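Scroll down for the structure; my scribbles are underneath it.
All protein chains but one are shown in place.
Our next item is subunit A:
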Amino acid sequence: MTDVRTIEVEAVTKRFGAVAAVNSLSFQVAPGRVTGFLGPNGAGKTTTLRMLLGLVRPTEGRATFGGVAYADLDSPLRTVGAALEAASFHPGRSARNHLAILATASRIPRARIDATLDLVGLSEFADRRVGGYSLGMRQRLGLASALLGDPGVLVLDEPINGLDPEGIKWIRSLLRALAGEGRTVLVSSHLLSEVQQSVDDVIIIARGELVHEGTLSSLSAGDSLSVLVDAPDRAALAAALSAAGFTVTAARAGLVVVGVEAEEVGRAAFAAGVPLSTLHRQSSGLEETFLHLVGGDR
């Protein structure tokens, strides 16, 4: 990794006929962080990423890597690693040959092929034809293609789609590690919950326009606090919390207290001498904020 760059999208618009798939979209993606690029299906995420990678020509505006368009990069695969949809492989070609073709075109040392196959856990299947791969294996091969050139910038479109729980856990730690090494990591998803545990920043778009840009915690700022609490003696707990002046609603897993921190709820229960079995701050509000932003009452 030698060439770390900031992703800069400047007032990019893409119209397909009369329809603006992306409308004057601007944002930046900083190195050393994992940035989630979020929005519902059809929001224009993939079109934006394809414009960034020079595959789709913007109607207006430009998208660059530190001011340089993708096609003008000296060695694109060594600067930017991209994994778009999981179907971009010839079914009759092996994973190793797929990577070899990319490595040859980009003058990447062949040793990187085995190294990346190892990294994504495909070594065992490297010489099998891709036609027989599962969706999860294709995702891993896509990721291997992206990592092949040891790039400073990673652009991954829905990389978690189709992975099993073990794979999801693996990719989350991989994303963290890549950003930890100082790389710029942009990960798209239509589900906030899917990337919530791995992203530092979020860029949220809907109908081709930016609706929110900032850190993950900036998203939760507008979120109403709620605490889930439970005790073996739930009636005594409800009485104690009501007596302390909290508004309590019963839920299947316990009692939900809105508008307070977990600490205050715990203190009230302790003061009343009610032993607790559950006490935690609920984060489901984040997803709700996200859905609200993208107009997702559908």
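Everything that follows uses one rule, which is that contacts are C-beta pairs under 8 Å (C-beta built on N, C-alpha and C of every residue); 3 or more make two chains touch, one makes a residue touch a chain; residues count from 1.
Basically, contacts and distances are computed from a predicted model.
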item: Omitted chain, identified by the protein name its UniProt record gives, among "ABC transporter permease", "Chemotaxis protein CheA", "Peroxidase-related enzyme" or "Phosphoribosylformylglycinamidine synthase subunit PurQ"; value: "ABC transporter permease"
item: Residue, one of A:R5, A:R50, A:R140 or A:H212, that touches the chain absent here; value: A:R50
item: Of A:V12, A:L102, A:V153 or A:L219, the one touching the omitted chain in the full complex; value: A:L102
item: Residue, one of A:T48, A:S94 or A:N161, that touches the chain absent here; value: A:S94
item: Missing-partner contacts on subunit A, residue numbers; value: 46-47, 50, 53-57, 70-71, 73-77, 82, 84-85, 87-94, 97-98, 100-102, 104-107, 145
